[in-house]
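Of the protein chains in this complex, all but one are displayed in their positions.
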Amino acid sequence: MARHRPRSGRSQPSPRRVKAALCVTCLIDQFFPHVGEAAVKVLRRLDVDVSFPEQQTCCGQIAFNGGYRAEATAVARRFLDIFAGDDYVVVPSGSCASMIKVFYAELFQGDEATLERVRQLVARTYEFTEFLTEVLEVDDVGAKFSGSVTYHDGCHALRELRIKQGPRALVAAVEGAELREMEASEACCGFGGLFSVKFPEVSGAILDEKLRHVEATGARAVVTTDCGCVMHMAGAMRRRALDTRALHIAELLAGEGG
Amino acid sequence: MTTQPEASPAKEAFLQRIRQALGRAEPATSPPDHPPLKTNLVRQEEKLRTIRAKVEARRERNAERLAENATKVGWHVHRVETHDEAAAAVAAIAAGLHARNVVRTAEDCFRQADYDGPLRRARAAPIILASGRNRSRDSLKATAFDADLGVTGVSWAIAETASCVIVPRRGVARLASLAPPVYVAIVGIEQILETLDDYFATVRLEHMKGRGHVAAYANFISGPSRTADIEQTLTVGVHGPGVVHMLIVGRE
Partner (left out) sequence: MAAKAAAFKRSSAVAVRNPKLQQTLHHVVRHFTEARDAAVASEFPPETWEQMRERASSIKLQTLLNLDFYLDMVDRNVRRNGGHVHFAADAAEANRIVLDIAKRNAVKRVIKSKSMVSEEMRLNPTLEAEGIVPVETDLGEYIIQLAKETPFHIIAPAMHKTRQDVSRLFQDWLRSAPTDDIKTLCAIARNALRQQFATADMGVSGANFVVAETGTVVLVTNEGNGRMTTSVPRVHVALAGMERVIPAIEDVALFLRLLPRSATGQRITSYNSFISGPRRASDEDGPEEFHLVLVDNGRLNLLKDERLREALKCIRCGACLNVCPVYQKTGGHAYGWVYPGPIGAIVTPAMNGFARGADLPFASTLCGACKDVCPVKIDIPKLLLDLRPEAARRTGTWAERLLMRRWVDMMRARESLERSSRLARLMQRPLSREGVIRRSRLPLLAAWTQARDFPAVAEKSFARRWRDGLSRAEP
């Protein structure tokens, strides 16, 4: 049973609107701004008071994963300052949300004062779909789409944040969208950040297999929680002139038809 | 048995490096807290009484479970009422193979009935595999490698894993259950344990009662010798027996 978005007239226990600061991620900010816009649209449709701390840049994951800890630490500290406060922090990326919720504790090991700030941040930080299904407790966000959709489990969303059913429920509740599971939806797409450029041959081979599974479903679009995976899959789909599209789940959920 | 002399100073240096790596200068003064190492003899005996009572109460169920699990992993399971029937079954297996060289161990089950008679009548008189008085180590090996059927009893069987537990000792050569291409294990229903835990609790009690002495060798046989090393294709009988029979003797 889909849980519907709050509608006007429905009595709410608290008159205050839910406030959320959007962490838009560097990838969305620079390469996929329309995904950020889509996320804002969905949140506003659900009556969330969205803010965007304008000084934000990046969570530091690229440097952390690359083995550049000092660089990562500098950027992560900045992140802690920018997202201080009491509002929810909503991140349209399982990977960046994992960086904050799981790996900041690694990065600041032994620095108790900072770790305390990290814990406060972690407690109110949510990956975008997780925020919709766990905090707002909504599956049906009032989106429309026409055609079948397959869902790719982004690795960090799945295995660091244990997000699996939420996004599927969201997709299934989109009017006109049919969710078709692909084989090995939990298999990595081969992106892995720096991995994709350090070992492009292996990364490409992993991606090939993923795309075979996507194509086998005959779905119009593959959706996922992360623009890293989107960029990776869409990059190869374009190169091969495939009909299938790779979309961030926020794009699907913002859709009003077509 | 004689304890081998204290090992070389290499040991002390080795352990000292480990202590340093762990950030300790001295050997630990008290043993680490690991509950399975702390149970005393009284408690272990108590544990075994419970296990024995459980096993006794569930004999038939465990025999069924053993038979079912064993069949799944490739044992040919035969359930018989008595050792006489078991002896007949062994002879029938030998006859079916046209076996000429049969080896067996010398252990309790073979005293429960005349196993050799039916085998002799099937023209498969067994040789008792033993290095004893007039057989050298090499001749035992040669006899075992030439055999086309090996028959042994077991010390225990474990229903959970379809395992026959062989504990080599006087009368029970290791090779009897290993070298021949076809193998028969004779399991008394009273020898069936339910789980791996039951077995290891038993071993521990024996170890405690024997003041630290333990059998040189024990072996679980849980199906035919198998390999999937060529193209992941399951093939049986690569080094050990490829055909294995389990005779479960007795019914409750």
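Labels A and B are assigned to the chains in the order they are written; within every chain, residues are numbered from 1.
What we mean here is this: a residue touches a chain if its C-beta (ideal position, glycine included) is under 8 Å from a C-beta of that chain, and two chains touch if they have at least 3 such contacts.
All values reported here derive from a predicted model rather than from experimental measurement.
Among B:A67, B:C109 or B:A201, the one in contact with the hidden chain is B:A201. Here the missing chain is touched by one residue of B:P118, B:G188, B:P224 or B:G250, and it is B:P224. One chain of the complex is left out; on chain A, the residues touching it are 24, 26, 28-33, 36-37, 40-41, 44-45, 47, 52, 54-58, 60, 62-69, 71, 74-75, 78, 103, 106, 155-156, 158-160, 186-188, 190-207, 231-232, 234-236, 238-239.
Those residues of chain B that touch the chain absent from the view are 1-8, 10-11, 13-22, 24, 27-28, 31-32, 34, 36-37, 69, 73, 129-132, 137, 140-142, 145, 161-163, 168-175, 178, 195-197, 199-201, 203-204, 207, 212-233, 235, 237-241.
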